[in-house]
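As you look at this complex, bear in mind that one protein chain is not there, while each of the others sits in place.
The block that comes next holds chain A.
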Amino acid sequence: MHKQEELLRVENIKKYFPIKGGVFGNKTVQYVKAVDGISFTVNQGETFGIVGESGCGKSTAGRTIMRMLEPTEGTVYFQGQDITKLANDDMRKLRKDIQIVFQDPFASLNPRMRVYKIIEEPLINFGVTDQAERHRRVLEVADQVGISQAQLKRLPHEFSGGQRQRIGIARALISKPKLIIADEPVSALDVSIQSQVLNLMKDLQKEFGLTYIFISHDLSVVKHFCDRIGVMYLGKMVEISAKDDLYDDPKHPYAKALLSALPKAHPLQEKERIMLTGDVPSPSNPPSGCTFHPRCPSCMDACKTVEPILQPIGQNHIVSCHLYTAEEAKSR
């Protein structure tokens, strides 16, 4: 079913946030390297997952890709077109094709706008002037996400979290996008509601051939929902792989630890834990060499000085770790 056609290509994208200092607070003393050179491709119709812990830069990555934040460096190709060089006007038109769904359905909807207006607004922005046409589209999209006509007249506070997330999805969907970036869309929801929203997103993907970038910290949700997954740590992708490879045989020590930290699925399940010590270091002052080395159980000398790069380690599986470069060197 998947056409292996490339929809999005991200090349070495970086986002640094300046930390201002000095006497007048106008000198840049340091940078927070929220996203520090990540590259990946997303194919038409697939779901690409980005996982990582808080502060790893996954949300910033999502926002930088669609230029809600201007990238410091790097390029993003959408359908072969370099969108990082587009003028603001052209970018605005292109946003019709790239939409985003946010985590917090309470903060991302304007509390004073009726739901009808919230869903309709993107159409106005994208220059659909025919009111009857807009009305038809709003009803259609509302129906697709399961919001009734009567509910369209209400205000966001009258809805529960799950329903608000449906409104957020409807708003993203109305411009008929090709790519939807979903930034933790179900993290704020209860499990029974979470599964409703995930099923809805899957239905919509089938119906409209949508491509998703699914950003989440929840490994089991990502496993369920995504086709390919990138694991982020401290602004970098440390492993990118098809999901089954990643979950059956994670390569990077961080990915291993992350997966082993998942709570048991059953109380009697035996689980070997790789306990990571310490916390994620600050992205303003990342460790030298491999940024994971201070917490890594299999840290070697090279890891402290030399930065590893992403290298293929089997089909559709790339990892950035010296353990595997060393192995390869040995076998040669």
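Please note the rule applied: contacts are C-beta pairs under 8 Å (C-beta built on N, C-alpha and C of every residue); 3 or more make two chains touch, one makes a residue touch a chain; residues count from 1.
Definition applied: contacts and distances are computed from a predicted model.
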Protein name as given in UniProt for the chain not displayed, "ABC transporter permease", "Hydrogenase maturation factor HypA", "Peptide/nickel transport system ATP-binding protein" or "Ferredoxin": "Peptide/nickel transport system ATP-binding protein"
Touching the absent chain when the full complex is considered, from A:E53, A:E73, A:E121 or A:E307: A:E53
Residue among A:T41, A:T75, A:Q151 or A:S195 touching the omitted chain: A:S195
Residue in contact with the excluded chain [from A:V101, A:L276, A:C290 or A:I313]: A:L276
Contact footprint on chain A, counting only the chain that is left out: 53-54, 160-163, 190-196, 198-199, 202, 217, 219-221, 223-225, 247, 257-258, 260-269, 273, 275-276, 279-280
